[in-house]
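Only one protein chain is missing from this complex, and each of the others stays in its spot.
Letters A, B and C name the chains as they come in the text, with residue numbers starting at 1 for each one.
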Amino acid sequence: MNYSSYEIMVVSAARLLKNDDVCFVGIGAPSAACNLAKLTNAPDITLIYESGTIGTAPDVLPLSIGDGELCSTALTTVSGVEMFNYWLQGGRITVGFLGAAQLDRFGNINTTVIGNYEKPKVRLPGGGGAPEIASHSKQVYIIMKQSPRSFVNKIDFFTSYGFGNGFNERSDKGIQTKGPQLLVTDMAIWKPDPTTKEFEVVALNPGVTREAMQESVGWPIRYSETLDENIPPTKLELEVLRDLQERTRIAHSKTGNSGQ
Amino acid sequence: MNYSSYEIMVVSAARLLKNDDVCFVGIGAPSAACNLAKLTNAPDITLIYESGTIGTAPDVLPLSIGDGELCSTALTTVSGVEMFNYWLQGGRITVGFLGAAQLDRFGNINTTVIGNYEKPKVRLPGGGGAPEIASHSKQVYIIMKQSPRSFVNKIDFFTSYGFGNGFNERSDKGIQTKGPQLLVTDMAIWKPDPTTKEFEVVALNPGVTREAMQESVGWPIRYSETLDENIPPTKLELEVLRDLQERTRIAHSKTGNSGQ
Amino acid sequence: MAKFQSLSTAINENLFSGSFVVFEGFTHLIPYAAAHETIRSGITDLTLARMTPDVIYDQMIGMGMVSKLVFSYAGNPGVGLLRRLRDAVENDWPRPLAIEEHSHAAMANSYEAGASNLPLAILRGYQGAGLKGINANIKSIECPFTGETLAAVPALRPDVAVIHAQKADSKGNVLVEGIIGVQKQAALSAKKAIVTVEEIVPELNTHPNACIIPSWAITSISVVPGGAHPSYAQGYYERDNSSYLEWDKISSDRNAFRDWMQKNVLEQGPEVFNERVEHLRD
Partner (left out) sequence: MAKFQSLSTAINENLFSGSFVVFEGFTHLIPYAAAHETIRSGITDLTLARMTPDVIYDQMIGMGMVSKLVFSYAGNPGVGLLRRLRDAVENDWPRPLAIEEHSHAAMANSYEAGASNLPLAILRGYQGAGLKGINANIKSIECPFTGETLAAVPALRPDVAVIHAQKADSKGNVLVEGIIGVQKQAALSAKKAIVTVEEIVPELNTHPNACIIPSWAITSISVVPGGAHPSYAQGYYERDNSSYLEWDKISSDRNAFRDWMQKNVLEQGPEVFNERVEHLRD
């Protein structure tokens, strides 16, 4: 079955989620991956959106972080204060998902500004929940497409901290969680080197060359000694994902689908 | 109509409550006074019990601070954390009611120990909400029967702070609320002197002599220059209070009435 | 006790040029009608705070009414960037905009500190994050028990909080339900709380622990059916996603923006909101 690079990215992330994960889910690819996992390999996974919805099970993908569907299918919905204090800072989140405008090799993330903070070239939305998602989730998964604009040698602003300059810098700052443990892109799967904490490629998607990889990333890429080829989406995975997206399209067509 | 010294005490306190008061109500005489006020001169008064029940309107007097009746007749019931933070510390309470095992002339209260804290003669229940009710309520009303054991020259422990040693000691400590503004007993009504902050008698209940007063109080009593005689309970006030108490007795007879 | 008032009276009696105002709502129950009434009121030099400034703040910023913004995430939810806010920050158009930027966790706690009448909130926050070096209002305290350094942010104590809610009872007690965000905290953190509601009902008849704001903690209530459009009111109407998409286009051009504001905000009143949600009701 043919599949897009977006589809293999979402499927690859979904496969790594487990029934006992409690995920702090962002809109877009993380939301697609988490809901796909819930429909396939992790039916008992707990999904939390930062709008306060705990244990939600939307039938279609939400367009915003606070869609009514998230609340009406949730176990319960709590205040913003409780969400960030009891559930995130409280250490209850096993996987926090983050995306980025800019990402560096140590999993540091910028979603604040391109250029200088005081006089930016592009003012981005900012961190929202991300600074504390990055420090309080037991582990952080990053899902994003590779491009030289976003996979940069040096990020313009530290919105969310990953491993800083690598090695033990994160734990030396007193941060007790594991930090970025997985980076899933449209081309590959990356994991941090246990010592240096630099992301290295552990699996390339079928058909992706090292040349194409390097063209999309602004630092010299390291590959794992045990580099694998990623497993293509199965027929079932693709069908479930496409059904989910089609349901989503139909549900939102009435009020305008803002897409991915 | 004949009345007891308990009845005139409750009626006198009730009369001083207003429709726009938001009262933090304690069990016993304060609860009787607040509910009597709601049934007579202040039908729109807001009653809050520290169990979290906001805007409650019990048909009968509660036996405990957390009776089911308080919750089922409340506008809403909040957590203990919210109660103390948003509503009490938040400055929303206009009148906090306190009782005491020991009270001094400056409205300082002891409900912690008789004797020494480390090796007490009598270990009392302690402060509960009182230390912060005393400092955060816009004003504090005290209702209690006079006796030489409880109206003492020097309290054994400062559970809740009134005016300390009087004068500006309270405001000098940075406490911005007014403190004890009313003391209603079975014999008299007392208010603090505006300068010294010592409680002085502003009205004696009918038939109460200065001699009887002094026998029940452990410090030399000061009387206001404008000393009044307190107005006896009206027929209506007594009927409403007695009806309330009779309803209470009947309602609780099934499960055991712990009385006042 | 809350006064029942027309929205224009509520806004004009309580919001003034130079006021510090928060219009809260986390995707759900965003007080659009009240924001538009504020735009019509002609006041300026507002300091605004909000966890998620979105289209209404983009509109107020684009109209030049805002001198300072305190926030934690400034995006068009589900769509992208806020183009009027960008124009103000990047190009000072139509006027310079001072910004004070936090994280969601810090902002939520700042509201709670305000509601609790505390001067500050503490959190384990901003670890390794750049905002700590940029924002002078992110300080720290040392825990006297463990020695740990924790982040400290000042309480938010706005002059006025504006929220939208599902309903009020006849006494002016207000029910907020569903995604409740920080609405209760925002309302209690402010000196005055203005609420727009979908309807007035005789009794709220809800769960014992529902999120209810008592009448005596509210300044003013206005009935504005549809008043959250294009945001939504759970149980009343759905989110109008197409309007959020459309905003991305409108706001991309200064003239298109001003024309749209003239036609859809300045020349309208709160009564248009009811029509706008008609096709979104179940």
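Please note the rule applied: a residue touches a chain if its C-beta (ideal position, glycine included) is under 8 Å from a C-beta of that chain, and two chains touch if they have at least 3 such contacts.
Model, not experiment: these values are computed from the prediction.
Residue C:139 is the one among C:139, C:191, C:249 or C:263 that touches the chain not shown. Note that of C:91, C:209 or C:262, the residue touching the chain absent from this view is C:209.
Looking at A:9, A:54 or A:130, the residue that reaches the missing chain in the full complex is A:54. Contact with the chain not shown here comes from a single listed residue; of B:12, B:135 or B:150, that residue is B:135.
When the full complex is taken into account, the listed residue touching the unshown chain is B:70, out of B:70, B:95, B:201 or B:241. Mapped onto chain B, the interface with the missing chain covers residues 27, 50-53, 62-68, 70-72, 77-81, 83-85, 88-89, 112, 117, 119-132, 134-136, 157-161, 164, 170, 173-175, 252, 254-258.
Seen from chain A, the chain kept out of the figure touches residues 20, 22, 44, 46, 54-55, 71-72, 74-78, 85-86, 89-92, 136. Where chain C meets the missing chain, the touching residues are 117-120, 122-124, 137, 139-146, 148, 150, 152, 154, 177-178, 180, 206-211, 234.
The rule is simple: only the chains that are shown with their structure count from here on.
Here C is the chain whose Cα centre lies closest to the centre of all protein Cα atoms.
Across the two candidate interfaces, A-C and B-C, the one carrying more C-beta contacts is A-C. Chain A and chain B have centres, each the mean of its CA atoms, that are 57 Å apart.
Chain B and chain C, compared by their mean Cα positions, are separated by 40 Å.
Annotation for chain C: residues touching 2 or more other chains are 112, 184-185, 211.
Annotation for chain A: no residues touch 2 or more other chains.
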